[in-house]
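Apart from one protein chain that is not included, each protein chain of the complex appears where it belongs.
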Amino acid sequence: MITQEQKEITKLDVNKIRIDFPILNTNIYGHSLVYFDNAATTQKPNQVIDSISDYYKNYNSNVHRGVHHLSQMATDRFEEARRTVRDFINAESEKEIIFTRGTSDSINLIASSFGKAFVRKGDRVLITAMEHHSNIVPWQILCEDREAQLDVIPIDEKGELIFEEFEKLLDSDVRILALPYVSNSLGTVNPVKKIIEAAHSHGVPVLLDAAQAVQHIPVDVKELNVDFLAFSSHKIYGPTGMGILYGKEEWLEKIPPYQGGGEMIHTVTFEKTTYNELPFKFEAGTPNIAGAIGLDSALKYVTNLGIDSIHIYENKLYQYALEKLSSIKELTFIGEAKERAGAISFVIENTHPFDVGEILDKQGIAVRTGHHCTEPIMDQFKIPGTIRASFSFYNTKDEVDRLVLGLNRAKQMLL
Amino acid sequence: MITQEQKEITKLDVNKIRIDFPILNTNIYGHSLVYFDNAATTQKPNQVIDSISDYYKNYNSNVHRGVHHLSQMATDRFEEARRTVRDFINAESEKEIIFTRGTSDSINLIASSFGKAFVRKGDRVLITAMEHHSNIVPWQILCEDREAQLDVIPIDEKGELIFEEFEKLLDSDVRILALPYVSNSLGTVNPVKKIIEAAHSHGVPVLLDAAQAVQHIPVDVKELNVDFLAFSSHKIYGPTGMGILYGKEEWLEKIPPYQGGGEMIHTVTFEKTTYNELPFKFEAGTPNIAGAIGLDSALKYVTNLGIDSIHIYENKLYQYALEKLSSIKELTFIGEAKERAGAISFVIENTHPFDVGEILDKQGIAVRTGHHCTEPIMDQFKIPGTIRASFSFYNTKDEVDRLVLGLNRAKQMLL
Amino acid sequence: MTIKEKQDEIIADFSFFEDWMDKYEYIIQLGKELPLIDEAFKTDDKLIKGCQSRVWMHAEEKEGKVLFSADSDALITKGLVSLVIKVLSGHSAEDIHNADIYFIDQIGLKSHLSPTRSNGLLSMLKQMKLYALALKTRHQLEK
Partner (left out) sequence: MTIKEKQDEIIADFSFFEDWMDKYEYIIQLGKELPLIDEAFKTDDKLIKGCQSRVWMHAEEKEGKVLFSADSDALITKGLVSLVIKVLSGHSAEDIHNADIYFIDQIGLKSHLSPTRSNGLLSMLKQMKLYALALKTRHQLEK
């Protein structure tokens, strides 16, 4: 139920917003760009682009330990970014915010360091059948190294987790559960609060892959009571090469460092090295300073629009797209979970997704086709891939209409 | 011996070059900035800054596997960057160029993956007494995991490797030798060609930490016959969050992947995952696309000036600085190797480096003070740290004179 | 027609089309017309790697000429395969191996295909030339 107040805040002025994103004016083969590949990466507002240039033009310097003014400025802004992230996900402390290269890097960090500390021969690690490869392969590598077992919570034909099966898999041999908040290929929003509670009741910590969540729905790590959470800057309007790992302080204290190098040490001798305190213990080497500063601007941009407003606006657009796409009778949705966000996947009878994607491209419409790094889902649905349209707050109903027109044209040509 | 031709190419027009670097116009406490902290990170020319903005404004998109035009453009430019790196260090093939987050990330990758494949209980790993922490800690972690032994090649009081000691340490238990091309705190340029030959004659592969080399001297991996080489974009005029790992194809084929995720796989099922070919096998997750594009511009900028010309110009400036600094009688150089580049470290009798650095800063002069992430060197020289001035081709003799003036002022205040 | 003449013909054909949609219509039409490969040949060892879509290709030699046939699960890919087969099929192994293939660049296909697709096209070409090379070498050995 949407209250009056919520109705007010849904009034995002999309035309005004679009001015902030220079790339949206691009022409592709003579058509104005319709960018529906937001789940792969989002576009960047001028605010983000300018903050990066500003950094390089005015106060570029290596951070921490510097004695000079530029280093001070860079350090201040870099650490401000950490506090911005802390506030954005409502973490308890900035010690819980680790800067990484991206979601994949964050997950690898946990798989490796948590694995080293807690996963032993015969233990089990739980993931779901709707993972992105980035939340499969690190655990496979861990389980192979440790002779542990990787178990998979199945999904039903709608693309929802089968909760009863999950509960059956939960027992005292499970060391950690890793799952996506929102699926990147099906759009499924998992009932993570309930899942985390169930896992915790068996003493199992949970890592949330929030790569497709933070840009669409409000995420509050305290309310979720989640143990680890990972996301990528480039999917939430920030720069590439930058990611976040949130971890509860008590967990981060318990697990060993991941990489070795500058920054993450306290003292080094050849005999014995002691590690720095959180969050630096997990940040080896010169960090992506411009990346942090750009992410800071991106999160401020999103906060300024209001993540609630974004959620409401995008949800409306999502429903509109579902309705319009349904008018194409050869179209089958892949993923029909009750709660969905971000991406819509579908196939068109007797056509190959790749062909459809290419013809859409020639009409200026950017979608993604293929397995979306979720091959096991494609295997389950017995398809080579899907066409995926994924949305942002800068997309419009007109653009959805152009997608539907484009699909009809593709159908005409291919069938 | 400098030939006539070399004399010609030394004529870098530093005034023209400085226009490319907007930050060099900054005022610090009313003084124009003298930036002598180049070993920590270099400043960026407009060419680099603009290429990043241009990417985000005109063709930002996730790379590889995309069916649409923007993705094509981004992929082309991203892979062009890889070829630029290949040519810059004269690698055989772009398969040998792995994009990482920085030197530390590159070294960690090798310590972990090479370690997994080749380092067993009782084996030995060789490093030197002049390592940056980033080339110590990853090997310590590896050796602890594998119950291997870390051996250290000592240096003499001039800051040069003791070759005879190195030869004594070389035997068939050594699995790998890791060492810096140029020391970041002493400026020592190691005779790496000779060292690599000696190591190879015992069948020991070599990793070169070239973080302080590639921006100062021509580096040719084929001529060096080096097995692995690591460097950071941000130290060679490129963006932060970006690094390079070069590895001989035969070695990279032999070692397992490091991180798991998107990009680095060929096919994924829950039972069995097969890995992508080189270089993608080592690149998990969305890469730092803007980082690669910025690095591409940076290397083109450096190539355009000519790395030989840079080397000659910087060397002149280095010698000038040595001479001028020698005029301060309370000053002692730390590191007096015959061959040096990049950084000059020193201490001033009865003053703390930290105090000197702070007073220089107030005069607009940025140097670094402390242990420069090389604590073992400080322990060997029994000092708490040094003052380090490190140079770039955009620095001038006038700036060196300002440093000397600034040091004299600091001396006055502190003594 | 020589390989060169065939390429020039395709280039001429494509120059008639004003926009990319028309070019694609044409490519798709070619795809629909491509004689299907014998189902017996649609095996994994005939599969060409490097495509989002799958391509099977079979080659055989008859009376000194190499004949290619192919199929794909995607129609545009099939059309592209068809173009390449048009150009190369029916020539001697020697000619195929030495052929300079320029029509893809000239009709602007390369820069307008998705990277995956153009990689696929390139690996297909490579495969065909490799096959020709293998035949050529065998002929030389037999001499």
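Order of writing sets the chain letters: A, B and C. Residues in each chain are counted from 1.
Basically, contacts are C-beta pairs under 8 Å (C-beta built on N, C-alpha and C of every residue); 3 or more make two chains touch, one makes a residue touch a chain.
Source: prediction; values computed, not measured.
Summary of contacts with the chain left out: across B:S106, B:N190, B:Q259 or B:Q363, the touching residue is B:Q363.
Of A:R65, A:K300 or A:R409, it is A:R65 that touches the chain left out of the display.
Of the residues in chain B, those that touch the hidden partner chain are 29-30, 351-352, 354-355, 357-359, 361-363, 369-370, 384-385, 409, 413-414.
Just so we're on the same page, only the chains that are shown with their structure count from here on.
Each chain gets a centre from the mean of its Cα atoms; for chain A and chain C, those two points are 40 Å apart.
Centres computed as Cα averages put chain B at a distance of 46 Å from chain C. In chain C, the positions touching at least two other chains are 52, 112-114, 116-117. Chain A has residues 29, 354, 357-358, 361, 369-370 in contact with two or more other chains.
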